[in-house]
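Below: one structure, written as structure tokens.
Missing here is one protein chain; the remaining ones are kept as they sit in the complex.
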Amino acid sequence: MQLTTAGQDAVTPALRKSAARRARRAQHRRLWPFLLPSALVAFFILLYPLGYAFYLSLFNYYLDTGASTFVGFANYADLFTDTRFWAALTRTIGIVVAAVGLEFCVGLTVAYGLYRLTFGVRALNLLMFLPHIITPVVAALFLKWIFAGRWGLLDSLFATFGFFAPDWLGDPAWARVTVVLADAWQFTPFMILVLFAGLNTVDPSQIEAAQIDGASGRQILFRIMLPSIAPIIAFVLTMRMMDAFRYFDTIYVLTGGGPGTATETVTMQTYALAFRLFQIGKASALGVVTLLIVLAFASIIVATVGRRKGRT
Amino acid sequence: MNAGRFRTSQILLFVALAAFTAAMLTPVVWALMTSVKQPIDAFAIPPKIVFEPTFEFHRQVWLEKGFGRFLLNSAVISLATVVVSVSIGTMAAYALSRMSGKAVGGIMLALLSLRMFPHMLLAIPFFILAKYLNLIDTYPAMVLALVAINQPFTIWMMHSFFVDVPKEIDEAAAIDGAGEWQTFFRVVLPIVRPGLWVTALFSLLLAYNEFLFALVLTGPHTKTLPVAIAEYGGEDLNYWSLSAAAAIAIMIPIVLFMMALQKHLVRGLALGAVK
Amino acid sequence: MSIQNPGRRKVIQQLSAVTLAAGGGMGWAGRAFAADPVQLISHRYPALEFWAGKMKTAIPGVEVNTQLMPFDKMGELVTIAMSSKAPTFDIVYVIDSSIVSYAKNGWLRPLDDLWAKYKKEFNLDDLSPTAMKMCTYNGKIYALPGTINVMMLYYRKDVLDGAGKAVPKTAAEYRALAKQLNTPARAGTISCLKPTDATLNEAHWYMNTIGQGWFDDKWNPIFNNERGVRAIESLKEVTQSAQRGFASAANDECTIALQQDAAAMGLQWATRARSVDDPKQSRVVGKFEWAAMPDGHARVLADGYAISAFSKQDPDLLFRIIATATQEANMREASGMLVPPRRSLLQDPDLRAKNRFYAAAGQAIETATPFPPLPEFYAVGEFISRRILQGVTGEMPVKQALDTAAAETTAYLKDRGYYK
Partner (left out) sequence: MAAVHLSGINKRFGETHVIRGVDIDIEDGMFCVLVGPSGCGKSTLLRMVAGLEAIDEGEISIGGTVVNDRPPKQRDIAMVFQNYALYPHMTVRENMSFALDLAKRPKAEIEKQVKRAADILGLVPYLDRYPRQLSGGQRQRVAMGRAIVRDPQVFLFDEPLSNLDAKLRVQMRTEIRELHQRLRTTSIYVTHDQTEAMTMADRIVVLKDGVVEQSGGPLELYSRPANTFVAGFIGSPSMNFMPGIARASGGTMQVDLGRGASLPLPAGSRADDGQAVLYGVRPEHFQLGASGLAVEVVVVEPTGADTQLYCRFDGHDVVAAIRDCAECRSGDRIVLAPDSRRAHLFDAASGLRLIA
């Protein structure tokens, strides 16, 4: 047998690349049929409206009369000079950060509690999940009965003892808190479930090793378990962040964005633009801007946690 | 470890978690009570814990307001959505998990952005599309819309399960003589079955509870429960009691479903859940 | 096929259509209803539910499908459907503000011909001119009124008597009284300032009694003039004596406050009068009395039914359905739930005796002021109500808030072709 050398580079790089590409394409061709149905649905039913929305965002288009003129990026320019938009955006980010943060902290605490608990876990887990399965429109109604001024459960309960609790929905600062609590009520269960499942994936031998090294329960949680479920954390945070940005139904029912504009989020403003002012072009522009902002946030989360994962 | 102390700490932990659960359930329990109270008691100050229950509103919901039909609509639409969405989403997720190259990352990110777009802006094009296809107030319109908005989540979720299946399994199947479809259906899919249940549950939740598209795309023949409930949004307190009664009713099927699936749920999430 | 009888075959058919759609891409069978039923979309409150019921049986053999829902949801749905010229709805519930905007958009069919044709048969001349004025746009009739709804003063006779106070005659008296009656357990008055419709309704009274109204005759905003600012300042002052949670209260929340003895008086719709006397809802049955709002100028509206310009049904048939459902006899039957828009009924001694609020309602209607007949009023109301709320909650000085609203309103109206 011959000793062969690397001297067969007579093949041009282009040819080489095309061979590799051909192989990959063959592999992809076999997988295409799997993608096709979903791609069709995504294209016709999602991408098309999305593209259409972007197209509309270039017009000064009134939904009610159908009057429309091409304005280029004027809608975007208008948005960026609109103080109401900036206020709504800052407020939205505040609400999203507070809500998702609260959900994560409570979710993690409870998930860890469930993880440590040795009995009754399944029943508690199921019961805790209930708020998450309630239809959002109805969930908002349920919460209104709790938080409404005077005759709401909280207020009237406190009043029974001659103590007047904060005006949950009527005070601008408290209204923001209430809106955050409302979101947390509905989505902390989701956090708990996912994080609990995540904690259960941690290799027990790692934990035992840490115990032998003398780590405390808290150290084990923060130094061993959390780093090893970092991708799960990234997943729930991203998912929640994206959905919280679209947070609408509950706010609409609870405060309608009020008092004043205290709880008006970007999506509330989109709604107002589209269905009150019929400025569908502007609303679409706002939708596109929202999408880009959220995409940026999502990339940051994924990148940060992704890097952490690389380190551990 | 001191067994006694261990026991005490377990009980304390249980009590704390039970208290948390109770707090979380308060609005639900309160709504349940509201549904069996006359409005005069439901919104009394101070709140009434002891009252004479009335099943008037539950009776009305089912016997007079035709919620049985809406439940049927909801069931048909959400089950069809789950079946279609999970099957095509799973296929796509499998393909994406087995493809390489930059395009895949791009597709996944594009899917994410579809999830982020405000739904109310999709409602209008959806309506126009459905009108054009003459599908307003039909099941297919609603199912298609739900499948579409469900795709990103389904694909992301299933993708995370599929990437956990070692590629050697596919290769072994290929060598055993399985084609792509056989590999998918007979080998890879059964392995991720717990994940399939989780994805199905969340898709079901989304479809069952979807409101906005249902409002726009359904009509008298296909109206779903959330829309039916929201139609009793206000302007009379009896409507609130009806909403409460209907809301309690709408939860029951999902609760039962959850109970049946709970074992798969935690296991499924633990299996993949984007490890 | 009716809603109540689902018809298993239909379900199975549609299920298989779904499967078909899933398997066969875009090629599926559409739906094919034999004789399309008439579609009604309407807001829901008890009186409207009553009308909807009557429409179903109005013409024997004609099936009427009804969709009743909250006002804003209905608005979204109608906007989406009508803006794409969809024949989804045949009969559409409208109020004064939607009549002008829908009519301007060309979404409604003028009814003058049908009106003339059926005037005799349904005694349409008896309909109140106030109501008919609100059903008219650019000289054409667009809707048949079912109700005339007006906001009036609800007050607790027992509480006023106990405090030795009389029913307030002026806005200033009202303000002072609210302050005097206010206690932690029972607010001096109700205030309903949930964005945005409720705010507009309530501010309307202040803007027309203390202020000089919303617009001048060229549609220039005047609500931010000196008196307008004073009007909103007064509103802000009154909210000091309003029930807790007023900032997120709409009609329902306010009604509960009245029913549960949590407020002594307030501005509320006439259609709610019955519910404070309903023992299943109210703790204060028989204790409320009513009057026109001090200084008049409360909001009044007509609600009724219009025919979609895109309907494929016979307009004659649709008109007859509406007219039959809202005929005099039915109005008499529904008298407790609504204020009938017929002169004869409003004056009817029987009905007046049965419904304690009729006298006050009649008076209120006479002194009331409708919304400006600006088709875009509902739209610019978005700016105006938000800014008013910012003024009331202290996010912004009232003057600044109203000026901002005025600027936004002008810009919006200008973009829509005004002031040329």
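Here the chain labels run A, B and C in written order, and each chain numbers its own residues starting at 1.
Throughout what follows, a contact is a pair of C-beta atoms (placed from the backbone, for glycine too) under 8 Å apart; a residue touches a chain by one contact, two chains touch by 3 or more.
Computed from a predicted model, the values in this text were never measured in an experiment.
Engineer: In the complete assembly, which of B:63, B:109 or B:169 touches the absent chain?
Structural biologist: Of the listed residues, the one touching the omitted chain is B:169.
Engineer: What residues on subunit B make contact with the chain left out of this view?
Structural biologist: Residue positions of subunit B that touch the missing chain: 166, 168-169, 171-179, 182, 186-187, 190-191, 193.
Note that only the chains that are shown with their structure count from here on.
Engineer: Identify the chain pair with more contacting C-beta pairs: A-C or A-B.
Structural biologist: Answer by contact count: A-B.
Engineer: Distance-wise, how many Å sit between the C-alpha centres of subunit A and subunit B, to the nearest whole number?
Structural biologist: That gives a centre separation of 16 Å.
Engineer: Would you give the residues of subunit A that are in contact with at least 2 other chains, written as numbers and ranges?
Structural biologist: 37, 44, 63, 150-151, 159, 275
Engineer: Counting only residues that touch at least 2 other chains, which ones in subunit C make the list?
Structural biologist: If we look for residues of subunit C contacting two or more partner chains, we find 22, 26, 76, 250, 256, 260, 262.
Engineer: Give every residue of subunit A touching subunit B within the complex, in rising order.
Structural biologist: It comes out as residues 24, 27-28, 30-35, 37-39, 41-42, 44-50, 52-53, 63, 110, 113-114, 116-120, 122, 124-139, 141-143, 145-146, 150-151, 153, 156-157, 159-160, 185, 188-189, 193-194, 196-198, 200-201, 231-232, 234-235, 238, 242-243, 245-246, 248-249, 267, 270-271, 274-275, 280, 283-284, 286-287, 290-291, 294-295, 298.
Engineer: Within the complex, which stretch of subunit C touches subunit B?
Structural biologist: Going through subunit C, the ones touching subunit B are 1, 3-4, 6, 10-11, 14-15, 17-19, 21-22, 26, 28, 30-31, 37, 39, 43-46, 65-71, 73, 76-77, 80-81, 84, 86, 88, 250-252, 255-256, 259-262, 275, 279-283.
Engineer: Which of the residues in subunit A come into contact with subunit C in the complex?
Structural biologist: Listed in rising order, the residues are 37, 40, 44, 60, 62-67, 148-152, 155, 159, 164, 167-172, 175, 254-262, 264, 272, 275-278.
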